[in-house]
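Of the protein chains in this complex, all but one are displayed in their positions.
Up next, subunit A:
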Amino acid sequence: MDQPSSKPLVLVLEDEAIIALNLQDELQDSGYTVAGPFTTCGAAFQWLETATPDLAILDATLKDGPCREIALELSRREVPFLIYSGHRDDHPNLAEFHHNVWIEKPAAPNVLVRACRQLHVGCD
């Protein structure tokens, strides 16, 4: 999992493939390296066993359940993340992350990229 030190590594957890791939393209165009995109929490966990990203974009609900455990693990490692999802009221089991950055779907790519830059300052 070698990462070029100049480009911040962003983990993308999103189970809508078209959205995920577009996100990947947008992030790469904006100078990020993308880990993933992962479509399940299981796959993201497997990757996290051997690596830690600089930041993460998490969809609230994946095919194998809410992203809660991943969000907890990232918090433990002090990795900043944002949640990219429908309305936050849809996710009572993610209430503890309501103070995190939530971006409502769909958001313009520059909104997401700007939010990433704010989460991970000094990547330019």
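One rule holds in what follows: a contact is a pair of C-beta atoms (placed from the backbone, for glycine too) under 8 Å apart; a residue touches a chain by one contact, two chains touch by 3 or more; residues count from 1.
Note that in this section contacts and distances are computed from a predicted model.
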*Which of the following names does UniProt give to the chain that is not shown: "histidine kinase", "Heme exporter protein B", "ABC transporter permease" or "Paraquat-inducible protein A"?*
"histidine kinase"
*Can you list where subunit A touches the absent chain?*
15-23, 25-26, 37, 39, 86, 90, 105-106, 108-109
